[in-house]
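Shown here is a partial selection of chains from the complex, left in place.
A, B and C label the chains in the order they appear, each numbered from 1.
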Amino acid sequence: MSDNSWKTAITDIGPGKIAVRGHDITEVMEKMSYAEAVYLILKGELPSKAEAELMNAILVSSIDHGASPPSVLAARTVMSGGNSLNAAMAGGVLVIGDTHGGAIENAARIMQEWAKKSGDATEIAAELVGWLKESKTRMPGFGHRLHKIDPRTAKLFEIADRNGYGGKHIKLCRAIERALEKILGKQLPINVDGAIAAVISDMGFDWRLGKGFFIISRTPGLLAHVYEEMTRERPMRKLGPPPYEYDGPT
Amino acid sequence: MSDNSWKTAITDIGPGKIAVRGHDITEVMEKMSYAEAVYLILKGELPSKAEAELMNAILVSSIDHGASPPSVLAARTVMSGGNSLNAAMAGGVLVIGDTHGGAIENAARIMQEWAKKSGDATEIAAELVGWLKESKTRMPGFGHRLHKIDPRTAKLFEIADRNGYGGKHIKLCRAIERALEKILGKQLPINVDGAIAAVISDMGFDWRLGKGFFIISRTPGLLAHVYEEMTRERPMRKLGPPPYEYDGPT
Amino acid sequence: MSDNSWKTAITDIGPGKIAVRGHDITEVMEKMSYAEAVYLILKGELPSKAEAELMNAILVSSIDHGASPPSVLAARTVMSGGNSLNAAMAGGVLVIGDTHGGAIENAARIMQEWAKKSGDATEIAAELVGWLKESKTRMPGFGHRLHKIDPRTAKLFEIADRNGYGGKHIKLCRAIERALEKILGKQLPINVDGAIAAVISDMGFDWRLGKGFFIISRTPGLLAHVYEEMTRERPMRKLGPPPYEYDGPT
């Protein structure tokens, strides 16, 4: 096989024809919400009504978080250097790594691995938190530097409950929250990343797509910031004079 | 003013509080579609029902176009080099420049500039096409290398018509299509980029946001390709042996 | 011609053979400095002794400028988000646009365009500064926010003078400095970007390569910062609480 052979099973293209996972694009444009289209293109099948509602809530939940996240800092900095809108947005996406937006992926990986174990959610959660304690590992997706209770978590689970939606990952997620308090004596409520991780796991998505959902969700926020930088600020951003200091050899 | 002062009017954040353009995130999660949230965060106000439907159709319309676009080529190549999902997606976004996805921005700029002129749409279009002819400029957003008739254009305008939506930019856009045929003798039907340009112009968006809508729309497609590359292909992509040749000094 | 045909005249590759612009790589490794190899690969010919010395001084001159430039801010921010070294360095390169590092390109463009005019350097410079005054344009490559006199400029020109090197662009550059003071009454000494622009123009490089020389030069500096961030700082960088404020709707 040549290294140059490219194959794809995502979208079929021909003159006058665009079909995403076998669905004609014009039908998707009219009959589906964008959230349903996102589900379709990533999963290859249509969501249920509950899944469509949840996917919409997931995408909305992380659309922006003010000017403080590092992805915004990088995106606005690239724009401020005299660059194009797409380069600035790419700069923002570049930052969304293991410590910023990465909690969805890591939490989903742990939930998907542990949910396979035998026992009910409470038992598995106890075992998991015991392991976290022993290995001095932090459980991603729980606790938040700013929000004591993350309002987005409550809303996501409310939508799931109202639709009678949820499987072993959401159950395990809630059990972990209780076990963290019981075993570690710490209040570390499920944050939005943990809640998204549980929901996409119950939807059957591979945890390796975790950062991707965050990136899709945050892209409009990055665009809004880049546009705000372009239209409200003068070039070029830099640190200093005061906020950094040299502490090397003289 | 220090270079380090950052201000933002997009999202207000505080403990237990996230408000996008003054709207509580949990309400947006439940009551709005993602397309409406995108409209809200970029415009600072809520869309009408017609605008919500159109924004949804716009975001769906460009969600993917198979494996051939250069943004997919770059995204899959970054992934194939042994990199992270977000780096690969950033690589795809980096490509979305003036010649790939840039037609929305350029078409919207021309439409917004010319729609301000006096005269009705037919007169302005005739003058515009005359200018294109004289300056040997190609009108962005018309004609397509693959689709003789772009099926997405018809659907977008059908949704607009059904809702009685549309102002001077959609009128001008349609008049340009007729003028291109009448004056240049060329059938250059409005493609999806041209149609999006007209619709977002009637919505009141700055043409400089044009590439941004395309980037938001295409992000799930890029994710699907990057994931397909990760799960179906072996590293690492390269050109050759045959498809490139050296033609420099020996 | 297919869109997939790739040709290159830079490096010829075959089993056991790598030849850059016709020069065997093992000979270049032993007999040339890296600065000479950079000249060779970009120009397609070997530099003179003076050109080699100047290219070396150019590459060294911009190797780093502390933690304040926006490219460093972005590179360290990407690293701080939990990403790979190459993604962080790419984030830094992304920032090097029109307002950061872009002065070389813009100054070289102006110098190359005006040096073609008739008249001696003093006459051309007077005309150019007159045009700048009338059009209220800032001359890139002159003046510096921090350095009243840029020590790197003096050193570059000293190396040129000692080697008897320099043509019409260096002459024009010096004449512009004098004309800015005489006509505008402003002391705007040539900064390192202006000096590099003049030297690479006399070397015969296209001004469109301008940012490229800066990027090559700064890459080790970006690496040093990214490594410092990786080894000395905790993830993750963010703005706030104090340094940014929300000023949008409540």
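Keep this in mind: a contact is a pair of C-beta atoms (placed from the backbone, for glycine too) under 8 Å apart; a residue touches a chain by one contact, two chains touch by 3 or more.
In this text the structure is predicted, and so the values were computed from the model without any measurement.
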Entire complex copy count, 3 subunits given: 4
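Quick note on the criterion: only the chains that are shown with their structure count from here on.
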Where chain A and chain B are represented by their mean Cα positions, the distance between them in whole Å: 23
Distance from the mean Cα position of chain C to that of chain B, given in whole angstrom: 33
Centre distance in Å when chain A and chain C are each reduced to the mean of their C-alpha atoms: 38
Touching two or more other chains - residues of chain C: 83-84, 87, 90, 94, 239, 243-244, 246
Residues on chain A engaged by chain C in the complex (per definition of touch): 66-74, 77-78, 80-83, 87, 90-91, 94-102, 235-240, 243-244, 246
Chain C contact footprint on chain B (complex, rising order): 4-13, 19, 21-22, 44, 83-84, 86-87, 90, 94, 239, 243-250
Residues of chain B touching chain A in the complex: 3-4, 6-18, 20, 24-26, 28-30, 32-35, 37-38, 41-42, 56-57, 59-61, 63-68, 76, 84-87, 89-91, 93-97, 101, 146-152, 154-156, 159, 206, 208-209, 211-212, 215-216, 219-221, 223-228, 230-232, 236-240, 243
